[in-house]
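With one protein chain held back, the other chains of the complex are shown just where they sit.
Order of writing sets the labels: A, B and C. Residues in every chain begin at 1.
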Amino acid sequence: MRLSLQPSLDSSDYRYTHVLRTRFAETDAMGIIHHGSYPAYLEEARVAMLSAAGFPYAEVRSGPEGVDFAVLELYVRHRRPLRFDEEVQTHVTVGKLTRTTFQVGYLLEVGDEARATAVTVHGAVDADGRPSRMPGFLSELVGVGHQEP
Amino acid sequence: MRLSLQPSLDSSDYRYTHVLRTRFAETDAMGIIHHGSYPAYLEEARVAMLSAAGFPYAEVRSGPEGVDFAVLELYVRHRRPLRFDEEVQTHVTVGKLTRTTFQVGYLLEVGDEARATAVTVHGAVDADGRPSRMPGFLSELVGVGHQEP
Amino acid sequence: MRLSLQPSLDSSDYRYTHVLRTRFAETDAMGIIHHGSYPAYLEEARVAMLSAAGFPYAEVRSGPEGVDFAVLELYVRHRRPLRFDEEVQTHVTVGKLTRTTFQVGYLLEVGDEARATAVTVHGAVDADGRPSRMPGFLSELVGVGHQEP
Partner (left out) sequence: MRLSLQPSLDSSDYRYTHVLRTRFAETDAMGIIHHGSYPAYLEEARVAMLSAAGFPYAEVRSGPEGVDFAVLELYVRHRRPLRFDEEVQTHVTVGKLTRTTFQVGYLLEVGDEARATAVTVHGAVDADGRPSRMPGFLSELVGVGHQEP
């Protein structure tokens, strides 16, 4: 287990906030957002953060370095359920950058209430899925809100 | 973090094996099964294990005790990607039963190759989402293959 | 087949435009947005239109009339694929209101290029899934852009 980032419950510790709205398609028969919908929320926030920082993921993938950020590990802690048609402040930050991996932390809030925290661990891979050199720009994204345990 | 189970890489440590086949709808533009598809795989295996043990989840939910098993935490470690139309041996076992939570461990294999391991932590909740007494039958499911760190 | 609405290719024929961004999770191994992702896009646009018109779907469902709009039929025509990280103008309009059903038409555009058109047919049902009286407010939504074949 490479995962070691401890996601903060203080939204000011995060670098970027992406707002999304939960879909009815993402609910389940318990009347809440199904836990399987969260990885897509985290990814949407991650992609929005990269884009806001000037590194749109579509360009990162198709660019000269042509890297993908494979998901190596995923951890989600559900504190309170999300429900249909809620506006979710998805706070996201890059932390724990090594030569071959980086970790991203997340805090999902509705209003000021923490609903979930999460961490993903990524590795850079080339178009064939082989480990690749980490793009240099990632180090620029580590900073405000980067949490170490 | 309640999660503490260490999922074994030895399939004989697991109580039950559910076989599933990956769908094209679950692939992504990297040509592999998207990581967001795994929670549904784990859930499908969990439900199949309960059913095989004589406790179909649909009956557990609608029965006199009327409990749902809310997902409190989820952890997935991707060792090698899954690809379209692969047959996945999803090994599953119950471990770490407390008065209010239980943990489930998973090993996903194609042939003899480990593709992913995972752990989910669950709590029993009633129809309104409030914590509920853990059904007695869960203790019967802890046994073969239950791993403690 | 109740479906009879002919969705226009002229965005000015639609009542409401909802903007969404495609997710990486929604792509497939052909490198495009998987066709199974479209029903959720249509629903998101439908919900946004209701909300903008003053009838948030969450309130419609939990209100005194307590109705759901069951999907009876769905038709999607794919003209050109959507790709990852595209901003989609999802034009939506209500047409063909009968005593028991209504139809919704959709045009999905990126820039000025039509990517897909779609129609859904809905019936009002109560909390137990039985046909229910159509809420009166729906007739207010028929108007600009309502297309009849």
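Everything that follows uses one rule, which is that contacts are C-beta pairs under 8 Å (C-beta built on N, C-alpha and C of every residue); 3 or more make two chains touch, one makes a residue touch a chain.
Small disclaimer: the values here were computed from a predicted structure and weren't measured.
**Q** So that we can see where the missing chain sits, which residues of chain C does it touch?
**A** Residue positions of chain C that touch the missing chain: 1, 3, 30-32, 34-40, 43, 68, 70-78, 81, 129.
**Q** Which residues does chain B use to touch the chain missing from this display?
**A** Spelled out for chain B, the touching residues are 21, 23-26, 39-40, 43-44, 47, 51, 56-58, 83-85.
**Q** Provide the residue numbers of chain A that touch the chain removed from this figure.
**A** 24-25, 27-29, 31-32, 34, 36, 84
Throughout what follows, only the chains that are shown with their structure count from here on.
**Q** Let me spell it out: compute each chain's centre from its C-alpha atoms, then which one is farthest from chain A's centre?
**A** Farthest from chain A by mean C-alpha position: C.
**Q** Mind checking chain A against chain B and telling me if their interface is mostly the same residue numbers on each side, over half, or mostly different?
**A** Same residues, largely: of all residue numbers at this interface, over half are found in both copies.
**Q** List the centre-to-centre spacing of chain B and chain C in whole Å, with centres computed as mean CA coordinates.
**A** Using C-alpha averages as centres, the distance is 35 Å.
**Q** Taking each chain's centre as the mean position of its Cα atoms, how many Å separate chain A from chain C?
**A** Using C-alpha averages as centres, the distance is 29 Å.
**Q** What whole-number Å value describes the gap between the mean CA coordinates of chain A and chain B?
**A** Spacing between the chain centres: roughly 23 Å.
**Q** So which stretches of chain A touch two or more other chains?
**A** Residues 39-40, 43.
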